[in-house]
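Notes follow once the structure below has been shown.
Heads up, one of the protein chains got dropped from this complex, but the rest are sitting where they should.
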Amino acid sequence: MKTMTTGRRRMRGAPWLAWAVVALVLLWAVAPGAFTGHDPIAGVPADKLRPPGAEHLFGTDAVGRDVFARVVHGSVHSLSGALVAVAVGLVAGTLLGLLAGAADGVADAAVMRLVDVLLSVPGLLLALTVIILLGPGTVNVAIAVGAGSVAAFARLARAEVVRVRRADYVEAAFGSGGRFPAVLWRHILPNSLGPVVALAALQFGAAILAISTLGFLGYGAEPPTPEWGLLIAEGRNYLATSWWLTTLPGAVVVAVVLAAGRISRSIGKDRP
Amino acid sequence: MTRHLLSRAGQAALVLWAAFTASYVLLQLLPGDSILIKFQNPELGLSPQQIAEIRAHYAAGSPLADYVSTLAGFLTGRLGYSIDTGAPVVERLAEALPETARLASAAFLLAVLIAVAIAFAASYSRTSWLRGALLSVPSLFISVPAFWLGILLIQIFSFRLKLVPVIGGSELQQLVLPVLTLAVPISAPIAQVLARAIDHVYAQPFVPVVEAKGATRWWVLWRHVARNAVLPTLTVAGLTLGELIAGSVVTETVFGRAGLGRLTEQAVNAQDTPVMLAVVVLAAAVFVLVSLIVDVLFPILDPRLKAAA
Partner (left out) sequence: MSLLDLRDVAVSYDGRRAVHGVSLSVEPGEVVAVVGESGSGKTTTAHAIIGLLPGNASVDAGTIHFGPPGRRLDLTGWSDRRLRSVRGARIGLVPQDPANSLDPVKTVGAQIGEVLRVHGQRDRRRIRGRVLDLLARVGLPDPETRARQYPHELSGGMRQRVLIAIAVALRPELVIADEPTSALDVTVQRRVLDLIDDLRAEYGTAMLLVTHDLGVAAGRSDRLVVMKDGRVVEQGPTAGVLAAPEAGYTRRLLGDAPALSARPFRDPPPAARPAITVRDLVKEFRVGRRAFRAVDGVSFEVARGTTHALVGESGSGKTTTARMIVRFARPTSGKVTIAGAPDGRDFRRHVQLVHQNPYGSLDPRQSIGEIVAEPLRNFGLGDRAARRARVAELLDRVALPRDVLTRRPRELSGGQRQRVAIARALAAGPEVLVLDEAVSALDVTVQARILDLLERLQHDLGLTYLFISHDLAVVRQISHTVSVMSEGRIVETGTTRQVFTEPRHDYTRELLAAIPERVR
């Protein structure tokens, strides 16, 4: 109670900066040509390893490709991968959670034990297992990352449904003669989805992180695709001389993930 | 109390068994027999008969018999043979484990220190901008790709400041940057939960009662608030222990260290399913064991749970 209130108030403001970052990166993915005139794949050998400047915002790499152009063109891989990952986790996890929360008893216990099992294996190891199974590749990586977030969605969805189901207003809705589907649709779902949407935003950022990690380890897209993780991995060989090859693409990843987290928190707070 | 303990231990064993079974099934679904991929290479010049012998050596028989024998093997400490090198998996694990254990335990300690420092400083600071700044540190930490952080640290401390040699250097010097890389992302969830728990406890009605006794801010924070906020934090700290194994994959790759993470990476590249299975089960075992310990600790730290248990 003490001293906290003012701090919270300050955090309240609309996260316009975060939305702006996400919007910019979305635009990069949709229309990369509007942001850079350089080719992300074909380099100009004469221009290799130039530090950042007016001509090359993020500098150039060892074969003379513009790093900024590669980051802009690479956004589509990270974003679409993250979307697929979140979709997998959201759909599978929320359905599992709803099932568990709505049908207590044996089904609930069974689903929650399954979630325990999923939680017991760290996300990256689960993703690597899926990659052994499906092989490397952008889509496979996305599915692998999504599989890792199923447990989190399932847990949250179940907790929300259980919380809302106990609410007086749900009992009052049954008391007003409501049938289960109507009460579920009118009262339980709208009141339990907010935190799930917030988690989806958070997982979007986490998925971008995980995808770039797997890309860095070499399980994502094949070179010369400008995937963000791969980009940073390629820059590792020039650490001593060309800092920009790794630092600047990484900073873009951090910015996007931070923005997703910030948006998630603002959604989580927006409760009536 | 003992009843509760036994049932919790039973549940833990069940989860571990299910994790083993699920990863086993998943890894057996492998399209293309990994043994065939490896040994059918014409350069090796093996006859089909020899391949069949190798398969028998790796115990590829009926699926159920395979499963049962693998499970029995795991229960007795025989984890099979690596497809990649042919060495027993136990040996490979034993080789890799000490390096990673040293790295992970140091990183975990550092992560807890960072988290406690951030959460306490935030809740003790009176100025709201300082508090806000401190509280946004964990969100930053959690948004940084670990591999990039590692690279950045190498760049700054090895290449710019030349504080840590890139190659060579003492044991300690070699450990500093990887530990930091592994600790930073793991400290974030602990700091977030601890800070939130501290906020939550401060909102409890018993806090003004302690203040009304004339207690100082530090007295309230240390003797009451921290004591109550430890409980939820413990759970999260336990959860992150499992993440340390996953985090070591990235850290060891970036810093070129040997260990469990490196072993995992090699296993994925070579589709070495026995090694991967062992690593996954090991991670699950660590997770399950730590949750069990946390569960047992809880009633000791919170007297309210003694009655419930």
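Going by the order they are written in, the chains are A and B; count residues from 1 in each one.
FYI, contacts are C-beta pairs under 8 Å (C-beta built on N, C-alpha and C of every residue); 3 or more make two chains touch, one makes a residue touch a chain.
Since we're looking at a predicted model, the values are computed, not measured.
Residue in contact with the omitted chain (choice from B:R160, B:H200 or B:R227): B:R227. Within the set A:P45, A:G175 or A:P223, the residue that contacts the chain not displayed is A:G175.
Touching the missing chain, out of A:L49, A:V63, A:L134 or A:A167, is residue A:A167.
Subunit A meets the missing chain through residues 1-6, 9, 167-169, 171-179, 182, 186-187, 190-191, 271-272. Summarising the interface, subunit B meets the missing chain with residues 204-206, 208-217, 219, 224, 227-228, 301-304, 307.
The criterion applied here is as follows: only the chains that are shown with their structure count from here on.
As a whole-number value, the distance joining the C-alpha centres of subunit A and subunit B reads 21 Å.
Those residues of subunit B that touch subunit A in the shared complex are 14-16, 18-19, 22-23, 26-27, 29-31, 126, 128-129, 131-132, 135, 139-140, 142-148, 151-152, 154-155, 159, 199, 202-203, 207-208, 239, 242-243, 245-247, 249-250, 253, 264-265, 267-269, 271, 273, 276, 279-280, 283-284, 287-288.
Within the complex formed with subunit B, the residues of subunit A that make contact are 1-4, 6-7, 10-11, 113-114, 116-117, 119-126, 128-133, 205, 209, 212-213, 216-219, 229, 232-233, 235-236, 239-240, 243, 246-247, 250, 253-254, 257-258, 261-262, 265.
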